[in-house]
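What follows is a set of notes on a single structure, which appears directly below.
Presenting chain A:
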Amino acid sequence: MNFDAVSLVLIIPLVAAALLAVLPEYKLSSRVNVLASALTLGAALSLIAHRPPTTRYFLVDDLNIVFIVLNTFVGFTTSVFSASYIAHEVETGKLTSGLLRFYHALYQIMLFGMNLALVTNNIGLMWVAVELATLSTVVLVGVYRTPEAIEAAWKYFILGSVGIALALFGTTLVYAAARPVVGAGLNGMVWTELLPHAAALDPALMNIAFIFLLLGYGTKAGLFPLHAWLPDAHAEGPTPVSAVLSGLLLNVALYAILRFKILFAANPHVIPPGPLMAVVGLVTAVFASFMLYPRYDIKRMFAYSSIEHMGIITFAFGIGGALANFAGLLQMVMHSLTKSAIFFSVGHVSQAKGTQKMEDIRGLTESHPLLGWGLVLGVVAIVGMPPLGVFMSEFLTLSSAFARAPWLAAPLVLALLVAFGAIMRHTHKMAFGPVQGSVKPSRASYIPMFIHLAIVFAAGVFIPAAVAVWFKHVAKILG
Partner candidate 1 sequence: MSLAALLCCVALLLALSVVSAATSRLFNATIIIYGASCVVSLVLLWGGIGHLLTPAAAMTMVLPVGLPWTGAHFRLDALAAFFLVVVNLGGAAASFYALGYGRHEKEPHRVLPFYPAFIAAMNLVVLAADAFTFLLAWELMSLTSWALVMAHHREKENARAGYVYIVMASFGTFMLLLAFALLAGPHGLYVFSEMQKNPALSWRGALVLFLVLLGAGSKAGIYPLHVWLPLAHPAAPSHVSGLMSGVMTKVAVYGFIRIVFGLLGGGGENGGMAVLALGSVTAVMGVLYALMQHDLKKLLAYHTVENIGIIFIGLGLALVFKAGGHDAFAALAFTAALFHVFNHSLFKSLLFFGAGAVQTAAHERDMEHLGGLIRRMPQTAFVFLIGCAAISALPPFNGFASEWLTFQAIIQGPVPAHWGLKMLVPASGAMLALAAALAAACFVKVYGVVFLGRARTEQAKNAAETDRFSLSVMFILALLCLLAGIFPGFVINVLAPAVREMTGAHMPQHGAGLLLVPVSAARSSYSGLLVFVFIAVSAGLAALIARSFGGGAPRRAPAWDCGFPLDDPQTQYTAGSFAQPIRRVFVRSLFRASERVEMPPPGSPAPARLVQELHDVAWEEIYARISSRVLCLAERMDRFQFLSIRHYLVIVFLSLVLLLTVLALWF
Partner candidate 2 sequence: MVLIEGLIPQGVQMAAVLLLSPLLVGITRKMKARLLRRQGAPLLQPYRDILRLLRKTPVLAENASWLFRAAPYLILAFTWLAAALVPTFTTGLVFNRTADLIAIVALLASARFLLALAGMDIGTSFGGIGSSREMMISALAEPAMMMVVFTLALIAGSTQLSGIASYMASSAVGLRVSLGLALVALMIVALAENARIPVDNPATHLELTMVHEAMVLEYSGRHLAMIELAAAVKLLLYVSLIGCIFVPWGLAQAGGGWEAYALAGVFYLGKLAVAACLLALFETSIAKMRVFRVPDFLNVALMMGLLATLLLYVTGRF
């Protein structure tokens, strides 16, 4: 294997992880962390220009390059945010340098796992990669070692493991279905080999496989009723991890589902995966939107918002068609950027105010104007108001769904409205009104947050033609 960009995307995080595991000083290691993430991002960007040839192990096509670039980008910005976040945690004594070594190394391992899951051309390797990413995030979630954090990590771990097991069984079944057609051995797991023969695969086995894969990777993606780990994992872990969980790991799981969806949709004898995904997505969105109301913890609320968005995205992909797929893809990108920006803001807010309880956070726009308005802007974006990017994707999702199946779009509107009401209700109280809690200025790094929001804003009003064409092409791939 020569040293091409794909291997760089994978090797840099691995090397960095090894290095970080031994570096003692947290300031240095957080810089190394940023550097490594930046290098990975650079490697990923170079993939756009020079697409490496497809091998049996690695594949870079229009679909996953979106994910890869997004992944490495958010990974990079989060590492920047993480540096300032961690500094504060060390000051307040919540984390020790020993734990931080652990933290930084695992951060890179997690990135490695996710990148591997995205670039691999092999459904077995993909499974391994997702598991790796999951395990590393489990540890990251539990890093504070408070009872709540351990409980969240444990829950995440157990439910995630069951999900992983189900996904593996599904993968095995796909291979079993493919073997008679593609032949035994590695080829039976290579996605680019499977796809041309999709129509010939045993439909009955594929049906069962789809159930297992949907449940398995759906657990990772936080689809109802498999979402239970997600809110707590977001709420109890360090905020950079929450940002990465929401912004990236969910996408990776979704990416896996999408890959399989393409495969299943190509076989006319299999139960079409679209409707099932649409229904699951819809139920997820409606459920999560209601769950947003009785929330006390700010991070948990935004975690539920992530679930809601995953529901919407799954719904959009389930509906299918050029418009809805485009919308789903766009929504996914926008959600990653926005939600991580929100978590950046939330992280600093909860550090500044010393609490994650929304009751104790009041009048943010006055006490911490930049953070407060950043949060408001992020929330405005996440609930789908223009001129920010989520609006465009929700516009397309809703309008294409409503024109085709009004009865499916109606619950989605309900979900969006209920979620809107809930998030706004909480945010309103936090951002406005008389100040409550600490007013001491926070030493925050605003750059990652505002970069994300700027991109989201730009995408809301202007998507460059090249990107649009590319996304549209992907939408076509998705069927």
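A quick word on the picks: all candidates are chains of the complex that A comes from, given by their letters.
Heads up, the rule we're going with is that contacts are C-beta pairs under 8 Å (C-beta built on N, C-alpha and C of every residue); 3 or more make two chains touch, one makes a residue touch a chain; residues count from 1.
None of the values given here were measured: they were computed from a predicted structure.
Per the touch definition at the top, the candidate among 1 or 2 touching chain A in this complex is 1. Interface residues of chain A, counted against candidate 1 in their complex, comprise 154-155, 158-159, 162-163, 166, 204, 207-208, 211-212, 215, 219, 225-226, 228-229, 231, 271, 287, 290-294, 321, 323, 363, 365, 380, 383, 385-387, 391-392, 395-396, 398-404, 406, 409, 413, 416-418, 420-422, 424-425, 428-429, 432-434, 460-463, 465, 467-468, 471-472.
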